[in-house]
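My questions will all concern the structure given below.
Note that one protein chain of the assembly has been removed; the remaining protein chains are unaltered in position.
And now, subunit A:
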Amino acid sequence: MFKLNLKIALRNLFKNKGYAAINIGGLAIGLTAFVLLLLFVNHEANYDKWSPELKNVYQVREYHDFFTPDNKQYWQQINESRIAGVLKEKVPQFKYVTKASRGWGDGYSIKIDRNAPVIVKDIVDADSLFFKVFPYQFINGDGSTAMNEPNTIVLKQSVAIQLFGTDKVVGKQLKLVRWRSDEGNLMTITGVVKNPSASESLAFTAVIHTGEREKDPDQISSSNYTGIYAKTEKQIDTNVLNKTLLNVYTDYKKALLKARGETFNDFYKAKSRKPGLKVLPLSEVYSNPSFSENWLDKIKPIIALSIFLLIISVINFVNLATAQSVQRAKEVGVKKVLGAYKKQLVLQFLIESAIQTLSALFITIILVELLLPSFSSHFDVQLSFWHSNHLLPIIAQLFGLFVFITLLAGFYPAIILAKYNPVKVLKGNYESSFKGMALRNGLVVLQFIIAVTFIIGIGVMYKQNSYMANKDLGFDRDKLINISTNYDTDDPFVESVKRIAGVKYVATTTQVMGNTFNTPRELTFNNQKFDINAVTVTMDALPALGVKVISGRIFAKEYAQDTINSVVINQAAANLLGKNLVGKTFTSGSNKDVFQIVGVIKNYNNESFEKAVLPTIYKVTHLGGSSNTNNLLVRFDNDHYQSAIKTIEAEWKKVYPDFPMMYTSVEDSFQKELKPSLRLMQIVVLFSVISVILSLLGLFALSTFMAKRRTKEIAIRKILGASNLELINMLNRSFLILVIIANLISWPIAFILTRKWLEGFAYRIEMPFWPFAIATLTSVIIAILTVSLQARKAAVNNPVDALKYE
């Protein structure tokens, strides 16, 4: 029976090759997007799952407000270093506690023998217990002793090969230079570990043991921050443990604050802060970043898009299957009379959709393999399919998807078919048993709602993106580069750069696109308190950026006062403080330092357009404290500055031979800020095009069926004197109404969705009208063309043929 049904299914597929191709191909496209997403989700969900032992590894998180974007408390991955010692002593469940943190900045320089130094990113500085907690597999060296001595380093296999060309490097030495003027340490390689099979939240190229992580600051008033990881004997109930941790932490904080001459109450209650310490299973670390959205929230729009695409292709499938069912009516009727149970018939048709789904899945797998490289590079992830180390779960998921799609696409048509009444069918009464008309119309409307919404989405996103790309940023971003380095006063390197031909300004600031560090500060003006953002700059920073002065002046050498207490404010700050501000003063800080406003500048964007420019004061003076964030701006006076950069690099090499110079152009930083929304738009464009094509294919196939079904009617009407055009119009009408209904529904949906997207930008366009008009026009025109193509064929046929055939 199964064999015979299989044969019938294949014969039917062959008989209706065109529809089968549309069905299977459409489904394959919808599935491809979904499977790519599935691979991505698998990749993201598999962080820190490369060893079963990691189930017993936990990350410690302290609830504090040090180094947060807005001075509020967060569950942070960096903890005060003394906590590690306290945990070792007070929490017996922890077998090992290790302190490990990635270094600050853009990487460390590694120099091997006389070779040129290379920057290596993601070097973790850890104490001697690191490999007791993290079960990395040592290819060379001994994990139990590798980190015993200071100045030792353990390399990942891939990095060892990259640096030395081999992983047999234990015993060799290399020089580690952590910032440009660092003397450097000679480190001995004590081990090489295998690259694990899944991603790591604490990804590293190398682990160094400097000995610094072993110690806490001597002075009780200073603190050091580090990541802390603990390993337990067996898996534990974190809820219970976290209660213990909070008690331990509270006791510790009380003692510490007392030693510092503060009280627990003053520190927490008075400032409405809360003490907090907890552990997170390592497997949850990646999905719970301290400050930003987690990956799942970030890809939500894409998840929605691919689900919509899948829906569209499943709809095609259902529509075509039910439309085709007329052809199968007789088979159903006869089989019922021969004694088939309804269940058997449902199963038969489900098997037929299973065959089609399986073929679609097969094509999907090929498409995924083909698309994976470009998909991976587009999303900056390393995805793999056949070579994935969790191939088994992925195959299980694909099987689940297969069953789900088969049921989703096949169940309704199967039921419709199996329900045919044999008497009606065998009387030749197919027309009246042509079921599912309303549903099919509903599904066509749904498809077009999705497609039209996509098209409108493209229009709105295109407008917003071109607005952002062309927006006046309030500063001049070309001929400007940012060298990643600290700035010292009277820095000899900076002085030499200033003398290079073509260099106009050399300056530093904590606020530049690509690397912005905001320090919140409270000031008192006219007896009123304001929260404001403070930026430390050098004298030339504002001219180097090319900001626009609204009133007063910006800093200049001629004014001695500028190094004492002058500040420049931006328009946002001026709006906050009032009018006629130039010359006015305000106080700030615990010493009530007095600052004088000398000028107001136009707001300039230094972060992505999602964020509004903060009310900001700029100051050169160190009065009230200053900060420094590795930005050295160099503005050139002409477009051919590549040779000037060469000269700067040569200068750098003279002074800092062991640390390579790193820089980016501010234009690149700007493009990087635009990237996320551009990327989203590209995906929406791709998905829209596919969804429109799929919807049209569906409409095309459906209208073919309609035309076929109405051949006799058309023939009779023709004999009665209807013109071809009138007949085409007749066939078009029913579909046109559907497409127009779909447009009416998608307008508000698209409006709400795109407005929500636009609201994510502090700088955005007004809702444009033309994408709506264009989407409607395109959908209507394309639908008419598609249907007419079929209708024409039916209409121009010789009516006599059609009637004879019937």
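Note that a residue touches a chain if its C-beta (ideal position, glycine included) is under 8 Å from a C-beta of that chain, and two chains touch if they have at least 3 such contacts; residues count from 1.
Throughout what follows, contacts and distances are computed from a predicted model.
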Chain excluded from display, named as in UniProt, from "Zn-ribbon domain-containing OB-fold protein", "Sarcosine oxidase subunit delta", "ABC transporter ATP-binding protein" or "Dihydrothymine dehydrogenase": "ABC transporter ATP-binding protein"
Which residue of A:270, A:338, A:392 or A:720 touches the chain not shown here: A:338
Candidate in contact with the missing chain, chosen from A:330, A:679 or A:792: A:330
Hidden partner chain, residues of subunit A it touches: 1, 4, 7-8, 11-12, 15, 330-331, 333-335, 337-341, 344, 422-423, 426-428
